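A protein chain is absent from this complex, but the other protein chains hold their places.
For subunit A:
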């Protein structure tokens, strides 16, 4: 395969103009059925948590990358049963923290309240991380935050819009000028 053929193959595989983004999303949803472990409303919940951690700025937020579903797939397939339990208990814990702070569940909060709540939870998980023993499990919110970052920046939205992605750079420049504001390379 020469370079042009390979680039064509790349374009075809990534969809190029042949497959719309919408079709890709629907295909993905079908192949990643996580209903055995997560209810649809929990996926929505995780998308809102993700979108509070990484909201829309001048680039799309984490919900646009459907990080809720990514988190569910990762927890189902990659987490140990112990970590799954902590993650799943996190839904109630997060709502309880929300209730204590605002007298409402997380989904009922406005964006400002959500940010305040999750900022406090992030401080809590950082404190937990500092004081826990090496074998102790992570805080549920650390899990949610880590998965949000991983899911978003490895997603098509995150890699191509929040970051810069070039599937076939074709050359290497070891000393390229950079100015503040230029986006980082994906992968």
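One rule holds in what follows: a contact is a pair of C-beta atoms (placed from the backbone, for glycine too) under 8 Å apart; a residue touches a chain by one contact, two chains touch by 3 or more; residues count from 1.
Everything below uses one rule, namely that contacts and distances are computed from a predicted model.
**Student:** Under which of the names "Ferredoxin", "Electron transfer flavoprotein subunit beta", "Acyl-CoA dehydrogenase" or "GMC family oxidoreductase" is the non-displayed chain listed in UniProt?
**Tutor:** Looking only at the record, the undisplayed chain corresponds to "GMC family oxidoreductase".
**Student:** From the list A:39, A:85, A:132 or A:183, pick the residue that touches the absent chain.
**Tutor:** Looking across A:39, A:85, A:132 or A:183, the contact with the absent chain belongs to A:183.
**Student:** Could you list which residues of subunit A touch the chain missing from the display?
**Tutor:** 1-3, 6, 9-10, 13-14, 31-32, 52-59, 61, 70, 73-74, 77-80, 115, 118-119, 122-123, 145, 149-151, 153-156, 159, 162-163, 165-187
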